[in-house]
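Yeah, one chain of the complex is gone here, protein chain that is, but the others are all in their spots.
Showing subunit A:
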Amino acid sequence: MAKEECISQRNKTAGDTSALRNRKVFPSSEKTPSSPLSKGTHSQTAGHHSEDDAQSSNGTSAQCSTRGNNSEEPPSRVLLMLVVGLSFSTRLYKIADPPHVCWDETHFGKMGSYYINRTFFFDVHPPLGKMLIGLAGYMTGYDGTFPFVKPGDKYEHHNYWGMRGFCAVLGSCLPVFAYLIVLELSQSHTAALITATLLIFDTGSITISQYILLDPILMFFIMAAVLSMVKFNQQRYRPFSATWWLWLVLTGVSLAGALGVKFVGLFVILLVGLNTVWDLWRLLGDLSLSLVDITKHLLARVVGLILLPLLLYITIFAIHFVVLNKSGPGDGFFSSAFQSRLIGNNLHNASMPEYLAYGSTITVKNLRIAGGYLHSHWHLYPEGVGAKQQQVTAYLHKDYNNLWLVQRHGENESQSGTPDLVRHGDIIRLEHKETTRNLHTHLHEAPLTKKHFQVTGYGINGTGDINDLWQVEVCGGQKGDLVKVLRSKVRFLHRATGCVLYSSGKTLPKWGWEQVEVTCSPYLKETPSSQWNIEDHINPKLPNISLSVLKPHFLEILLESHIVMIRGNSGLKPKDNEMNSKPWHWPINYQGLRFSGVNDTDYRVYLLGNPVVWWINLASLGLYVIMVAVASVALQRGFSLGQKRIEDSHVLMREGGQLFLGWLLHYAPFYTMGRVLYYHHYFPAMLFNSMLTGITLDVLLKSADLLLRRPYSDWLQRVGLMVLLFSVLYSFYLFHPLSYGMTGPLAHEAGSAMAGLKWMDSWEF
């Protein structure tokens, strides 16, 4: 085996040098080692392999030398300073305007305040972003008292600029990061400059950075992760050095940050993950490394990119739960056990009888996450919806209409003394305390889930009919088992029809007060929708026990809050009257979002990308695909291209490919999402798109010599660059009021500052 390895190594080096040498003279002979006729995958990999190594070693030396030169060179410093300066000044300009709540500030500002007030709330996103907002507010003297009720509310004397400023500073880093990433990837100042210009002067990126939103924070972490990943890749020839570790750890930290702000962070994790797998695969093919070395590499990445981010992510949640210890508006979304943690919740340090008994007053909560309490009220089902009897629904909030009495089947009241306990298999009636109607079902179809039966409140003062009887079944229990409060999963089987009490999760129309439908399902599968637990339990005749045993473990809380968040996310369905943005709208800049103001008297801010920038981006996406197709066919077919052009195509295919993958990962998944989508979801993808544009246009300009001879092609190159930069600048001049605020008449009226700029009818400014 050792011998074999040795030989193959020698072969490899030989192959490498030949490839290197041949590339200059006759690049098509790369394939000589393998037999020309074999079409199998094997020769393919082998070909790739040798070409890979040759290229990478080749590339490094080139890159190292250029880098050595560049970092000393003044233009690079100057350019970088220029980018930083412009970026910060465009983002921080007029940061305090408008002095009222804009768009989603009403959510995220409010949630920031919740952290300052330590009140528990529920949101579909992980907590890091809101924690940082809260922290920024706290540091700059905001006291958490502003209510953030609705967009348009004036801030008055409250210190809101700190939170906005924090977001804007993070947002200002984006063009800088993009500049550095592109510079690192392509080693071309032109490409980096194009990218930075596109981003700095994009009105959309400016607007989205200037308000109290999660997006600038999210994008900051995404870009930081990509930058560190790229830097880390550059360090591959100095493994385990201090800088190598530094970038590895930074990548991990940024990943945790991205995921901690929004679940969209998963996409960048996927990007980094794929890159790492590819990197490890490369290392594995490097036969000069021993298996021990490879294991070290693998472990380092596992630690840096999996364990560390996981640890940080969990820490974020730990802080979240420690900070938010007071009962608040988010309680109802969580299980009874979870609520017992919160100060001020009625389950906190509560005590109640341990086993369910006849004559008790109870609330019944569905086990589906965010399932709601079994509820009824003085309203009947409307005409045409089953029988015209009293509605029974599931309701998320605590309410005295959630209270039910447990009654024995048959005799009304048992003899005094300690009440009998309810056991698995018992037949009971559930009487609604407020209206004294019994929980009832019959063979009418349910209002929304047509295959289920309608559940109603029926009878009066506890007298009803045979359809009011339910059999209690403890999941996993046997006949005679007691029903534990809070801990037992209980199902209610209807005696007469054999169906099971079920919460479908569908929202009833207006007549049902938009509460959740409750049905009786003939399908007896055990799902959380058909399982319930007893939450409150009041029976003065029974001794109370403390429920501190209930307190859930940290990991349970973590898991539950994730399930609630995921459910919440997929539950964000578009409402009828709300316009729903489609993913295909986004790259063409079809329609923006109103951040502030509607009428011509208002101070209006409209989130819309600079159309010139976005359309350049869109065009270069198409261009990129074409160029890569042409380049790869040319390489595969072995046309003799010049050395320089081959390098260009490799930059295009490999580095450009990374960015293209990033764009795809941040864009394509939205097509499969059922939740409501907004225009601003495209911004992370737009960042990748802009970076790709930089590289693509740079290579395109460099290929000007395909058209013209030497000096002219250089001129063409320069002119092209100037035209590009100038058009972006001029369009920014035209469209800057979108970000920095417009007043006066709307764009379609004469006399507006934006007159003539409404290039698409769908823009609403």
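What we mean here is this: contacts are C-beta pairs under 8 Å (C-beta built on N, C-alpha and C of every residue); 3 or more make two chains touch, one makes a residue touch a chain; residues count from 1.
The rule we apply is simple: contacts and distances are computed from a predicted model.
Student: Of the options "Transcript variant X2", "Protein O-mannosyl-transferase 1", "Large ribosomal subunit protein bL20m" or "RCC1 domain containing 1", which is the UniProt protein name for the chain that has been left out of view?
Tutor: From the listed options "Transcript variant X2", "Protein O-mannosyl-transferase 1", "Large ribosomal subunit protein bL20m" or "RCC1 domain containing 1", the omitted chain resolves to "Protein O-mannosyl-transferase 1".
Student: Of the residues A:476, A:543 or A:674, which one touches the chain left out of the display?
Tutor: A:674
Student: Of A:281, A:584 or A:730, which one is in contact with the hidden chain?
Tutor: Per the contact definition at the top, the residue touching the missing chain is A:281.
Student: From the listed residues A:99, A:543 or A:638, report the one that touches the chain absent from this view.
Tutor: Hidden-chain contact among the options goes to A:638.
Student: Check the options A:278, A:378 or A:523 and report the residue that touches the missing chain.
Tutor: Considering the complete complex, A:523 is the one touching the chain left out.
Student: Would you write out the residues of subunit A that touch the absent chain, in ascending order?
Tutor: 1, 4-5, 8-9, 28, 31-32, 36-45, 47, 281, 284-285, 287, 291, 383, 449-451, 523, 576-577, 579, 591, 633, 636-638, 672, 674, 761-762, 764
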